[in-house]
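Okay, handing you the structure first.
A single protein chain has been omitted from the complex, and every remaining protein chain is retained in its original position.
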Amino acid sequence: MSKLIAEGEDIFLYLDRRRTYLVRVEAGKSFHTHKGYIQLGDLIGKEYGTRITSSMGIEFVALKPNLRDQIFKVKRRTQISYPKDIALIIMFSGIGPGSRVVEAGTGTGALTTALAYYIKPTGRVYTYEVRPEFREMAIKNLERAGVSEYVESKNKDVIEGIDEEEVDAVILDMATPWLVVPHAYSALKGSGVLVSFSPTIDQIVKTVEALKENGFVGIETVETLMRFMQVERGKTRPQTLMTGHTGYITFARKALMQQDS
Amino acid sequence: MSKLIAEGEDIFLYLDRRRTYLVRVEAGKSFHTHKGYIQLGDLIGKEYGTRITSSMGIEFVALKPNLRDQIFKVKRRTQISYPKDIALIIMFSGIGPGSRVVEAGTGTGALTTALAYYIKPTGRVYTYEVRPEFREMAIKNLERAGVSEYVESKNKDVIEGIDEEEVDAVILDMATPWLVVPHAYSALKGSGVLVSFSPTIDQIVKTVEALKENGFVGIETVETLMRFMQVERGKTRPQTLMTGHTGYITFARKALMQQDS
Amino acid sequence: MSKLIAEGEDIFLYLDRRRTYLVRVEAGKSFHTHKGYIQLGDLIGKEYGTRITSSMGIEFVALKPNLRDQIFKVKRRTQISYPKDIALIIMFSGIGPGSRVVEAGTGTGALTTALAYYIKPTGRVYTYEVRPEFREMAIKNLERAGVSEYVESKNKDVIEGIDEEEVDAVILDMATPWLVVPHAYSALKGSGVLVSFSPTIDQIVKTVEALKENGFVGIETVETLMRFMQVERGKTRPQTLMTGHTGYITFARKALMQQDS
Partner (left out) sequence: MSKLIAEGEDIFLYLDRRRTYLVRVEAGKSFHTHKGYIQLGDLIGKEYGTRITSSMGIEFVALKPNLRDQIFKVKRRTQISYPKDIALIIMFSGIGPGSRVVEAGTGTGALTTALAYYIKPTGRVYTYEVRPEFREMAIKNLERAGVSEYVESKNKDVIEGIDEEEVDAVILDMATPWLVVPHAYSALKGSGVLVSFSPTIDQIVKTVEALKENGFVGIETVETLMRFMQVERGKTRPQTLMTGHTGYITFARKALMQQDS
């Protein structure tokens, strides 16, 4: 039997592709939209996926929020990491259940949420953030997404050093990743992965140079473009609007310094 | 302390970006390349990331294979699923530790390997394949990647039906996904995710039509392009060679049929 | 000596990349912007490229409008053809000085303007448009761009037939290009080029089928993506905003029906 919608949980209320809402279910509360309001208490005890009608007779669906919904729908103050980039960062770095990962900076916790989701239940994310207000916001977002127990949030400037050792991966989403490359080398296991996300060419050039100087191999930088399709018999075509650039992703792996002899 | 290289394990032998090898470590065996041979026994007890010199004096690095290496380096007879697409399939579908996932068809097990990697240790992949020779190859590949215990391989045509119920996701990488949409609906939990990967427009049109007719919402189709960068001070530029198309990915979520009343 | 700015001519007034204006120079008139007004009469007798200061002390440049400025800056009611696509249509079709070209539909005359510009002074554009209001608007736009003498504008539905014979190229930018393929075949010289611009997959499939059935060879369909770069030392990167899709361009050449014997 499926888990049912319970009080105090988030649902992902779906009207259409552009109108979706991350809403906490509370008895006696209603959620107002320009298509009428919804009695949230009516959803308690129902299955996820249930259709519910608003006061204006419009049908919504009460979906269970998944990782992408949680990342996109949480209020953030800074530019958000992009799901397409988060997907590649995680897959190409081999991060998975049980991985121990260092991340800097935390920002509002979008990438942190994804990392925590994939390393659970036995892994751990150590996330560095120098700005207290971001750290607090991220902690709230991680709690809302239900993954805060897998995350250690550190109010520290990663440029001064990384405390952890023998980690599987170091993920950098910050303005000056090249300054952290030597610390990342020290923190990583042999064969461990460094990933850096940066919007500009200057950043990737400096980062790749630092990686080469610090004993990393398998260095590669990619960018991805994602385009949505409008699919409808007789009218199928790519959509007109598209994000042209988010950032470049650089991957590298730690080779040990001493040569085998 | 890091886990050390042990006999019988795979290493990912790295010379440069284009020359990498997935090799099983065995005492007394040597691995031959056109840059000389490597005594594999010498690696036993060393850390992953160790540099090792071939008989011709060329340095290799003995990396620990990660998910992407395992997917790309295993011998396959069919077109391989693309890491960039696998990454998006997993991230956008919310598959993670503990997920129960149906996949069809298995093919050589590339996507199966990734699914198993991310749902472990408590989740499960049920994978359907109608051709026995592919099923056998996939089972070997899953064993080599160390994830076979999380996978149930079924020699059955998914077009005839899906045995499982209340699964979190159904992933289709097959010629006629639209024929499986009603079965996927029955197998999924409310709010569960269907993902379909297809190279042609005709396939996505038929699949999206079937999804609309069968009670799915949140339907969207995307394609991604990935471009490698050549990063070197004063010479930085995108690489000339690029894969122009792999396939389209369609996502949808199950809404329950009965309207709330 | 350069031609000087004269009364009654258009200038392309440039403030920055996003704020440019196509303005007719008239003595005694001023042009108002939110950065102050400009006395247009002051420009008469000056060289193109002259800098001029507005009443608010802001510097503008009085450029000579080129083809792209004329296409983009003229008021239009319909979706405009895209310069990147117009460029490819003209180059790949071999249209140049002296070419005789049939176009349908005229729309607001954007592509017509470009065709006329490239076939002048000895070529000719025959452009078909069934809607009188568009035809009139296009004629005005062609006059403003100074190329109307090279264009014959026809108020006729091209689906009913093409009057011209032995033309070098037929350019179709219309909803149902496949219906015009047989007419285009009759109108073209042997080896002549048909080009069709369409936003949807369905249109290109039907058009390519019609081309194959009607004796065309060298059929190919392409799409282009254009991305602007933000270029600045230390901050260089692709721009975030990008048009994801305009349309597909199909090219084909007429082979004669009778086999050589």
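First chain written, first letter: the chains are A, B and C, and each begins at residue 1.
Just so it is clear, contacts are C-beta pairs under 8 Å (C-beta built on N, C-alpha and C of every residue); 3 or more make two chains touch, one makes a residue touch a chain.
All values reported here derive from a predicted model rather than from experimental measurement.
Colleague: If the hidden chain were put back, which of C:Ser93, C:Thr112, C:Asn141 or C:Asn214 would touch it?
Modeller: Residue touching the absent chain, from the options given: C:Ser93.
Colleague: Looking at A:Ile52, A:Ile201 or A:Val217, which residue reaches the missing chain?
Modeller: Considering all chains, including the one not shown, the answer is A:Ile201.
Colleague: Residue by residue, what part of chain C touches the chain that was omitted?
Modeller: 1-2, 14, 17, 20, 42-43, 46-53, 59, 61-64, 66-68, 83-84, 86-88, 90-94, 96-97, 114, 117-118, 120-122, 166, 189-193, 201, 204-205, 208-209, 217-229, 231-233, 236, 238, 248, 250, 253-256, 258-261
Colleague: Residues of chain B in contact with the chain that isn't shown?
Modeller: Interface with the chain not displayed, on the chain B side: 199-202, 227-228, 233-246.
Assume only the chains that are shown with their structure count from here on.
Colleague: Taking each chain's centre as the mean of its CA atoms, which one is most distant from chain A?
Modeller: Ranked by distance of C-alpha centres from chain A, the top chain is C.
Colleague: Same or different for chain A and chain C, where same means more than half of the interface numbers show up on both copies?
Modeller: Here the answer is same, because the shared fraction of interface numbers exceeds one half.
Colleague: Please report how many Å separate the Cα centroid of chain A from that of chain B, as a whole number.
Modeller: 20
Colleague: In whole angstrom, how far does the Cα centroid of chain B sit from the Cα centroid of chain C?
Modeller: Centre separation, chain B to chain C: 46 Å.
Colleague: In angstrom, rounded to a whole number, how far apart do the mean CA points of chain A and chain C lie?
Modeller: Here chain A and chain C have centroids separated by 44 Å.
Colleague: Could you check chain C for residues that touch two or more other chains and list them?
Modeller: Within chain C, residues 201 contact more than one other chain.
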